[in-house]
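Dropping a structure here in structure tokens format, bear with me for questions.
All protein chains but one are shown in place.
Our next item is chain A:
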Amino acid sequence: MAEAHAPLLSLRGLTRRFGGLTAVDGIDLDLAKGGLVSIIGPNGAGKTTLFNLVTGLDRPDAGQVRFEGQDITGLSPERLAAQGIARTFQLGRVFGNLSVMDNVLIGAHTRLRAVKPAVPVIGPLLELGLALLRPSSVRQEEERLREEVKAILARFGERLLPRIDQPAYSLSYANRRRVEIARALALKPRLLLLDEPTAGMNPSETAEMQGLVAELKAEGLTILLIEHKLEMVMQLSDRVIVMDEGKKIAEGPGEVVRSDPKVIEAYLGHGLAGAAEQESAA
């Protein structure tokens, strides 16, 4: 029924070509407020490129991205972050030399007000001055955000809080993924894009992450998820979209998509010798 309202995010005919390869090929997608849609598909299907198009890190050759009814196609990532779109990255992009605290505080950057007066032209200079002078409004804002960061880190139990002052490069792989998600939450996103949040995690860590994503969903956060672990996808998603070679080949509730012959072929077909040969010839 949620689909009846204007969706929070909607993609129409989104297309991105790299040379002769069409990485994203006419994708349509609607995501209702509070919904969770998963995108699955074999490696190289174009899932991450799609994320890059939605978050402004790449520009589509054709098609449209609408967020809350507004056309946001081709806006810069900075603008999109300010509109409340947060993402995590497939390979993990924490700021290696920043502490856990600073990494997550960067997530809250778009919410800085006291130190970033919205004044045209001289705004940046005021920001420099306020950063150096630090009047009490600026100090209070910083203090408040630090408390918020601690509350966000507490969602990960004892994984991150004891390491709050450690540089991110010293963290385990799984902890870096957690820092990324904490950073995204610090933006107070209206739309969260998670690119393989459990990549490289063991089963118990995966279960923990799944629990967190379920919690976020229950709190009403709208989530677009790329994930390879099908069990997790089936349990979390309102709807699943399957991509292969840039195209959407199936869409629907998890159980329906799972038994779709095209989907099975996309997954299994790539493992078949004939298909592999075809690919290498192409």
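The criterion applied here is as follows: contacts are C-beta pairs under 8 Å (C-beta built on N, C-alpha and C of every residue); 3 or more make two chains touch, one makes a residue touch a chain; residues count from 1.
Everything below uses one rule, namely that contacts and distances are computed from a predicted model.
When the unshown chain is looked up in UniProt, the name that turns up among "Iminophenyl-pyruvate dimer synthase domain-containing protein", "ABC transporter permease", "NADH-quinone oxidoreductase subunit K" or "Transmembrane protein" is "ABC transporter permease".
Of the options A:28, A:68, A:102 or A:238, the residue whose C-beta touches the omitted chain is A:102. Although one chain is not drawn, the whole complex shows that of A:174, A:187, A:216 or A:250 it is A:187 that touches it. Residue A:115 is the one among A:115, A:153, A:194 or A:250 that touches the chain not shown. Chain A residues in contact with the hidden partner, per the touch definition given at the top, are 52, 55-59, 76-78, 81-82, 86-87, 89-98, 102-103, 105-107, 109-110, 112, 115, 124-125, 127-128, 131-132, 134, 142, 167-170, 183, 187.
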